[in-house]
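Worksheet: the structure to be examined is printed underneath.
With one protein chain withheld, the remaining protein chains of the complex are depicted in position.
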Amino acid sequence: MTRGWFCWDNAALFAFIAFFSFSCSKTPAVEQGSLTMALEAGPAMIDPLKSTDAVAAKIEGLVFNGLVKRNDDFTISPDLAERWEFIADPLRAVFHLRSGVKFHDGSAFTSNDVKRAMDFILNPENASPLRSSFADVKSVEVSDDHTVIFNLNRKTAPFLSSLTLGIPKLGASNPVGTGPFRIVEIKRDDKVILERNAVYFDGAPKMSRLIIKIIPDETVRTLSLESGEVQIIMNPITPDLLPRFRENQRLKAVTSPSANYSYLGFNMEDPLAGNIAVRKAVAHAIDRQSVMSHILKGLAEPATGPISPNSGFYEGAVERYGYDPEKAKKILDEAGFPDPDGSGPTKRFTLRYSTSQNELRRRIAEVFQWQLEKVGIGLDIRSYEWGAFYADIKKGNFQIFSLTWVGVADPDILRYMFHSESMPPDGANRGRYKNAELDLLLSAGVTADGEGRRRVYSEAQKIIARDLPYVSLWRPLNVAVTDRRVREFHLSPDEGIKSLKNVYVEN
Amino acid sequence: MKSLPLNLKIGFAVTLAFVLIALFAPWIAPMSPLEQDLYGGLAGPGSDHLLGQDRLGRDMLSRIAYGARISLFVGLVVTVVSVTVGSLIGATAGYAGGRVDDFVMRVCDVFLAFPGILLAIAIMAVTGPSISNVMLALCLMGWTSYARLARGQTLSLKEREFIKAAIAMGASHPRIVFRHILPNIAAPLTVEATFGVASAIVAEAGLSFLGLGAQPPYPSLGSMLAEGRQFILVAPHLIMFPGAVIMLVVMGVNFFGDGIRDWLDPKRHARGDS
Partner (left out) sequence: MRAFVIRRIMTSIPSVLGVVTLVFFMIHLAPGDPVEIMLGENAAPADRAALTKQLKLDRPIFEQYLSFLRGVATLDLGESIHTKKSVAGSIAERYGATLKLALASMLFAVTLAIPLGALAAVKKDTRYDRGAMMASLVGVSMPSFWLGPMLILAFAVELKWLPVAGADDWSSIILPAVTLGSAMSAILARLTRSTMIETLGEEYIITARAKGLSGFAVIFKHALGNALLPVVTIAGLQLGALLGGAIITETIFAWPGLGRLTIQAINARDYPLTQGCVLTIALSYVAVNLLTDILYALIDPRVRLK
């Protein structure tokens, strides 16, 4: 029997050695010229003319160029088009394209590629989700290899922004663009491998190879970053991990302003949520500041409305709702919602609060539940799997929901959010908010110009803050955590990763 | 009086401790389990908060004490209801025999065709998450094992002289079942029920862990584990403590059940089997 035991010990020792050598082989060295970034989800497809998901948009930002590009301060500047002009009678926009631009397959980029891309989108048969963005484009013509003409119904402010659309080479079996990186391989739900475009017209990227690894689990992403397997991770990053990252000498956190806006949406057709007193009371009863400092660990800025202070259209002089539970109680008392037992357990009324199953969102919901209870409002938290939750919101099946708008750039998005003709499924006025005065302003904003346009949106923002179809929460900051040696990386306001073009690793 | 088996003593002590914590939760808990302190979120064990604070700064000790209360309540209610319903159905089936017996056993087979807590999960899927629905689901899932046991015991009991005598004397069927059969099969059912409490506690925690049980803000040991999972890197105490409590109580109750069995079955005890 002793012999038997001896064998057992050997087996255990062997297992230990096997484990140990395995763990050693798992720590890779940073390959020179190669950079690995982890993302939460993979792209559904890489095709700027069809895809709508956020991950695809990030990767498309590296592979394709639009006629124009949006800068971090929301202004528009030339990209594939060097310059453009609008000509009246008949109304058209003429774009002069940069010459000498080549696709990744070596073929030259010409005005025909722009026309083919636009024809694809405008053709109803292709059911491109982007067609509505180009509703005012009648047709697209080519006058020579470097000039393309858009025939327009009317001149609208958002038209130029919509031309940030990436232009692919149609007919290629793999996604082929003109951008700083070309796609080498897409392994679904695993990784996307990109390689430097050495002849990129705006200067070749510094890194020769980029690997985008799909790691859905945050703990895995974190550990991969800490082990050096991955050099960049980006939001969503649970704020509670930041202190841990900051303690790590090998890592650094990079924050940047976002074009995102978190809010509570109300169902304006609901007898309770549709009552302005209820919305005002909620706005005063929640303590955003303590959530921002302690739950979000400072990764958010206060918000007064959807438009960011970085935008030229931001209006700061709107009604604000500070944390004031006493005022909330008073508003409810006066509006005929008395608290049956003062601070006792019986509530004035209970609201359904819909949210996704994201841990942070559920946690914030629980904070609000606790804070609203203090003023006598009960909160019944319903958290569902994302698809079901989002479907509920679009169908109007909610009293209150919490969501974040991503990439709020042009103020015309207010029309998409709040115009009474912008109800789902085509629009995003999910709360069925109706205000005729606001409708007029938002319609006027589409074609207005210069200072006039600024005034229109200033007025619109004031009305929205007064009617409270949304209760503003905060503006989340973009955050990425990288290896300390990674230079020049930051997220653009729309969570884009275009800065990877200029990134290098210091040795 | 023979001496009590060691496992019975240990099991009893652990179980008793748990019951006391649950009963006296309002006195043991230093504060309300719902009181938030965002500033102290995820803080580890310290002098103010012996077991640390959760993701909303709520006191873990208080939450665990109240969570134990939910566990114990669910465990007891589910077991009592399942045992009562199960043994009545089982004893009746065994006593009646024939088609009634066949039918009941087929129904049991169907219920037992759902492995683990799948049946409870399916029931929660349609009834929606709440603690009372958890109890309903666990009762629906739990009665079958008691029914089978009661039936088996009744079948062997039916052949015994005193039952035959009772039948011969013209006692009514309900009287025979209630006065003669049920009291005589109580012992094995009690042992089974003890293990039943443990599995009901685990099942409740499991359902709450999956988000199908207790809803926020109420603390269940299972949902505390689910909430803490995200913070395994920065605050492992969020899962360690509630999980340890579940494990200890389940071990305690299982020990207790083993002990009772040994105690009721001296032959087994003498063999030193556990």
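Each chain gets a letter, A and B, in the order it is written, and its residues are counted from 1.
FYI, contacts are C-beta pairs under 8 Å (C-beta built on N, C-alpha and C of every residue); 3 or more make two chains touch, one makes a residue touch a chain.
As the structure is a computational prediction, the values presented were derived from the model and not from experiment.
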| item | value |
| --- | --- |
| Missing chain: touched chains present in the view | A, B |
| Hidden partner chain, touching residue among A:Thr52, A:Ser107 or A:Ser227 | A:Ser227 |
| Selected from B:Phe12, B:Phe114 or B:Trp263 as touching the chain missing from the view | B:Phe114 |
| Residue among A:Tyr353, A:Phe398, A:Phe418 or A:Tyr433 touching the omitted chain | A:Phe398 |
| Contact set of chain A toward the excluded chain (per top definition) | 1, 3-4, 8, 19, 22-23, 26, 190, 215-217, 219-220, 223, 227, 267, 269-270, 357, 383-385, 387-388, 391-392, 395-398 |
| Residue numbers in chain B that touch the chain omitted from display | 106-107, 109-110, 113-118, 121-122, 124-128, 198, 202, 205-206, 209-212, 222, 225-226, 228-229, 232-233, 236, 239-240, 243-244, 246-247, 250-251, 254-255, 272-274 |
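In this section, only the chains that are shown with their structure count from here on.
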| item | value |
| --- | --- |
| Centroid distance [mean C-alpha coordinates] between chain B and chain A, Å | 46 |
| Sites on chain A touched by chain B in the complex | 218-219, 222-223, 238, 240-241, 243-244, 290-291, 293-295, 357, 359, 362-363, 365-367, 369-370, 381, 383 |
| Chain B - residues contacting chain A, complex | 34, 36, 38-39, 41-42, 55-57, 211, 215-217, 227, 230-235 |
